[in-house]
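Yeah, one chain of the complex is gone here, protein chain that is, but the others are all in their spots.
This part shows chain A:
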Amino acid sequence: SKNSEEIALFFVYQTSHLLLSASSSRVHTAMDSLIAQLQRQFRDYTISLYHQGFLDDQFTELKKLQDECSPDFVAEVVSLFFEDCEKLISNMARALDQTVNVDYKLVGSSVHQLKGSSSSVGAKRVKGLCVTFKECCDSQNYEGCVRCLQQVDIEYKSLKAKLQDLFNLEQQIVQAGGRIPQ
């Protein structure tokens, strides 16, 4: 009877071992598929941002500059860019509020700066708007300037929201233990 006890125990041990590995591999698969799903989302979202013209190849160049030494580089410059946007747009709004005594030189130089940084960050739509804006400044077209200012404001905020979504996806992937697709 001791023998059969041992056999029974052995049998129980084997079965439970099987059950354990089966369930852990199920957990492993679930995690993997979550990561894969997030990565797919990330890739698709990134591609759509390029396709819809929000980003251009300069953004790709920025990603090349990110590495273990500078792991948050893209997020840092992007946030610097949006700070710039806020400041410059507020300066321009103030200048345009003067209605009759608009300092077009000031507006023009702010647009020039915004054009430069949007170009350097890969913010394609913002850059495009700045080109139009500059033309309105040069011809002192008040209505045109006001219109451009509104559009630039909408555009940078829209890009900011999208890039925030992208960074959030990145975070989720990293937290799930996955790698961010390049």
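Side notes on the structure shown:
Please note the rule applied: contacts are C-beta pairs under 8 Å (C-beta built on N, C-alpha and C of every residue); 3 or more make two chains touch, one makes a residue touch a chain; residues count from 1.
Note that in this section contacts and distances are computed from a predicted model.
Chain not shown in the complex: UniProt lists it as "Response regulatory domain-containing protein", one of "Transcription initiation factor TFIID subunit 14b isoform X2", "ATP-dependent DNA helicase 2 subunit 1", "GPI-anchor transamidase" or "Response regulatory domain-containing protein".
Set against the missing chain, the residues A:91, A:113, A:132 or A:151 yield one that touches it, A:113. Shown as candidates are A:77, A:93, A:106 or A:146; the residue that touches the absent chain is A:77. Touching residues on chain A toward the chain that is not drawn are 56-58, 61, 64-65, 67, 69-70, 73, 76-77, 80-81, 84, 112-113, 115-117, 119-121.
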